[in-house]
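Note that one protein chain is taken out, while the other chains of the complex remain in position.
Each chain carries a letter (A, B and C) given by its place in the written order, and its residues are counted from 1.
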Amino acid sequence: MSDAAPPVAVLGASGYTGGELVRLLLSHPGVEITYLGVREPEGRSIDQIHPFLAGAADLKLGDLSAEAASEKAEFAFLAMPHGLSAGIAPKLLEAGVRVVDLAGDFRLPADEYPAWYGFEHPAAAWLEKAVYGLPELFADRVAGASLVANPGCYPTPAVLGLAPLLMAGLITPDPVVVDGKSGLSGAGKALTESTSFAASDESVRPYKFPRHQHTPEIEHVLGLATGHTVRASFVPHLVPQVRGVLVTSYATLAGDVTTETLTDALAEAYDAAPFVRVLPAGAMADTKRVWGSNVVELQAAADPRTGKAIVVGALDNLVKGAAGQAVQNFNIMAGQDETTGLSSVGVYP
Amino acid sequence: MSDAAPPVAVLGASGYTGGELVRLLLSHPGVEITYLGVREPEGRSIDQIHPFLAGAADLKLGDLSAEAASEKAEFAFLAMPHGLSAGIAPKLLEAGVRVVDLAGDFRLPADEYPAWYGFEHPAAAWLEKAVYGLPELFADRVAGASLVANPGCYPTPAVLGLAPLLMAGLITPDPVVVDGKSGLSGAGKALTESTSFAASDESVRPYKFPRHQHTPEIEHVLGLATGHTVRASFVPHLVPQVRGVLVTSYATLAGDVTTETLTDALAEAYDAAPFVRVLPAGAMADTKRVWGSNVVELQAAADPRTGKAIVVGALDNLVKGAAGQAVQNFNIMAGQDETTGLSSVGVYP
Amino acid sequence: MSDAAPPVAVLGASGYTGGELVRLLLSHPGVEITYLGVREPEGRSIDQIHPFLAGAADLKLGDLSAEAASEKAEFAFLAMPHGLSAGIAPKLLEAGVRVVDLAGDFRLPADEYPAWYGFEHPAAAWLEKAVYGLPELFADRVAGASLVANPGCYPTPAVLGLAPLLMAGLITPDPVVVDGKSGLSGAGKALTESTSFAASDESVRPYKFPRHQHTPEIEHVLGLATGHTVRASFVPHLVPQVRGVLVTSYATLAGDVTTETLTDALAEAYDAAPFVRVLPAGAMADTKRVWGSNVVELQAAADPRTGKAIVVGALDNLVKGAAGQAVQNFNIMAGQDETTGLSSVGVYP
Partner (left out) sequence: MSDAAPPVAVLGASGYTGGELVRLLLSHPGVEITYLGVREPEGRSIDQIHPFLAGAADLKLGDLSAEAASEKAEFAFLAMPHGLSAGIAPKLLEAGVRVVDLAGDFRLPADEYPAWYGFEHPAAAWLEKAVYGLPELFADRVAGASLVANPGCYPTPAVLGLAPLLMAGLITPDPVVVDGKSGLSGAGKALTESTSFAASDESVRPYKFPRHQHTPEIEHVLGLATGHTVRASFVPHLVPQVRGVLVTSYATLAGDVTTETLTDALAEAYDAAPFVRVLPAGAMADTKRVWGSNVVELQAAADPRTGKAIVVGALDNLVKGAAGQAVQNFNIMAGQDETTGLSSVGVYP
């Protein structure tokens, strides 16, 4: 582990998140990719699945085998569909491999899985040891963790925006409204009529509410971070862009609190956080500005007419909302600088 | 007025809403365009400003003159920037011309204008006589009105979604959250860096909150329709599409109310409304499906975990959110069939 | 046939072209839809496949049966994948139904089918009787036809742009370059990774060249129209939009010909054509301006440095490039006004 560039595996390299992970890890100076697993390797190399990697990565693919990965790697990133990590992660962990799971399999208490993910959790003991990998709030725990649950793309900006205000007593633990907007890459690579270009362009629409699995994640992690029990009404929407998640949260102000006070509290909370950009009062968060970077932008405003605090967070769902945050967690776990291999500047326009 | 095809004027024909009005009126069998006014006519015809009208409309432009318009027309549509209608409408009305104003100048009580629009209302007497032109709720008043205030693009779906539930006692008059998403045509034709293609693509961002002028409109009209005082936290967002507004409203459920009950209440309220499509429980509203039509889609769901009713409304902001609704109001005022010249089928995909 | 509103069938109503046909026919005053056929009717009505038609069309679906259709209809529109019409059309024709085929099955000489479409044509006798339905060039033949081959989306603007210049002797029959750009709806509704929003946004790319089946169609129809044999190098590209085809053709100028001469020749050729808009010299064609309409925009320029005539054509591929042109052909066949039910004004922006 004291390795300058420890060997790592990516299981589930064929999706958008997997491709982004490989892209980031290829240019990361403190890591060596030694194993890439996909469901159907068929003798292919990674650039046959992701042609944008052509020339950069002549890496052969293996299958989704914990055994094969644990022979080659000290760390494993799991970027498979929900439900698979819960079966594979324990085998890796038992073989001494430290794991960052990008699925939802280790983010919730065991008793929430049947209702929100539709399965009984098969590894409740490991689940209890998992650390929720939101470094800005839980970096200390991440550092020594064997198993890190990488956060969801919506909970990341929602929790980062609300937790400091709740801890500072500027908002109350009343139920919050979290309205999320996401680009189409968040829907993954699977083919559906609704994610075709023709069906998605000029289309903004909600989906899967009020039963989206990020609902209990937002509630659970707000509880972890603040000690308060907070309920969330969460409605995710698809908007016609590829990358980008923006969440707008509405909480109850604890008295006569101003936009400046809210903004100062966020700025103070993330003073030392390299990837959180708190916008000055009146400036508006924008997914475009963080595109391709690991930055989350936060904006807060008080609405005294209704007694609401409105907190907006924006990030690139494939970077800070998935692969970038996983690398950030890895950096902390591996004792490297938190920012290694990650950009704090978006690609614009 | 008993005219089969009364002569009408459009003042403010050069913007996107003005162009859409001319397009709709050109194919409307019960109307004749007799005057088109713009700020700088310069001897041009309408198709020089809107080349998509080439061949269809060889209409010369006049200036924004109430006098000239009232000589030629019995009805006038005003599609100018906020603040101009308040000055011009009274002159038209005094000349006997019936007016549909698409700006915000006649939508609020007089005392709200300084705070939300930045001007003292110059025609408070006419303001009191103005009828808010949301035909699904106020058709009776529209029929006989001389001056109709055509609703804003966000208030239309927000109010249509919430009012029947409030009247039925299914939600309480507690403050509501209204989260709006709009395409770029809603920002108008004026050139700004933020509305360029390069800056808007891959960008979802809030704007102008918490002081957007549709906030008091939503509150005021909910009061008009239901008798209840309701406060709204309203945050509008721009999403990278041209047309389409979707609002997601979060209200407090009055007890143990189900998605089916909410849906039934909406369906019943709009049973006879030709342009309201209430979606069955579980179906998701979509701006794409109503593109180019005068339809508003409504969807409701109960979230019993948080005690919230979530109501989603989608429309084409240039049609049902502006020009189409103005034509619908005109139809009612002129005693024509409400649906004349309007489509209830979107252009898809 | 002297019917004011003859009964018509649409076979293949489930795709984008089929949906557009139904939309146009529903608002067409001179037609009655009496049969809609799809591959898997399963007891559904058309609005279950095309929810944007909800409320407008409570039409039950049948299967792709020539027999069922011919019992109910005098005209049939075939909007099925290439290869199916060649089998079904003869049965309809033998039952006395007049047919507009939107596939490529009746556009080429029989001996071209194996090379370009991959099948031996099963109905060569009918193929010889088919009329190529480009009304601006062949309206006379369309009027009396039993079987009309509705043109492809690329050949329509390419041929309309080049044919008059060739006939006028302003360009030579040297090989032409035809560079085509199409929105994603042209790729149809079938799910492929390459037509997902995530893969198509920010992507311009050629496809299927130099063996696209519109190549021989352009050549064959230029021959039909002008008597000249002209070879075409044709490369189609996908661009990230839903609707719209723009073709840029490069031909050899026959001597010292100016932009004005080319423009005048086009303007004269289409003087009486209600759906062709010849742009003045220097104005640029634009797919957006014809969106949703049956208009094709044509623009010509001479490039004396290289001795080339450059002709640009733009249309909406689902309207003038498919369903709208089919309705235009039907109008002519049925003795109705050519423009009935079709718009010459696009929806903008």
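In the analysis below, a residue touches a chain if its C-beta (ideal position, glycine included) is under 8 Å from a C-beta of that chain, and two chains touch if they have at least 3 such contacts.
Computed from a prediction, not measured in an experiment: that's the story for all the values here.
Of the candidate positions C:Asp179, C:Glu217 or C:Glu338, contact with the unshown chain belongs to C:Asp179. Although one chain is not drawn, its touching partners on chain A can still be listed: residues 16, 19, 23, 26-27, 50-56, 185, 242-243, 277, 288-290, 292, 295, 343-349.
On the side of chain B, the interface with the absent chain consists of residues 16, 184-185, 189, 191-193, 195-198, 200-202, 240-242, using the contact rule stated above. Hidden from this view is one chain, which touches chain C at 175, 177, 179, 181, 183, 198-207, 209-210, 215, 231-233, 235, 237, 239-244, 246, 248, 250, 284-288, 291, 299, 301-303, 305-308, 310, 312, 314, 349.
The working rule: only the chains that are shown with their structure count from here on.
Summarising the inter-chain layout, the chain whose CA centre lies farthest from the centre of chain A is C.
Chain centres here are Cα averages; for chain B and chain C they lie 36 Å apart. Computed from the mean C-alpha positions, the centre of chain A lies at a distance of 47 Å from the centre of chain C.
Per-chain CA centroids place chain A at a distance of 39 Å from chain B. Residues of chain B in contact with at least two other chains: 242-243, 288, 349.
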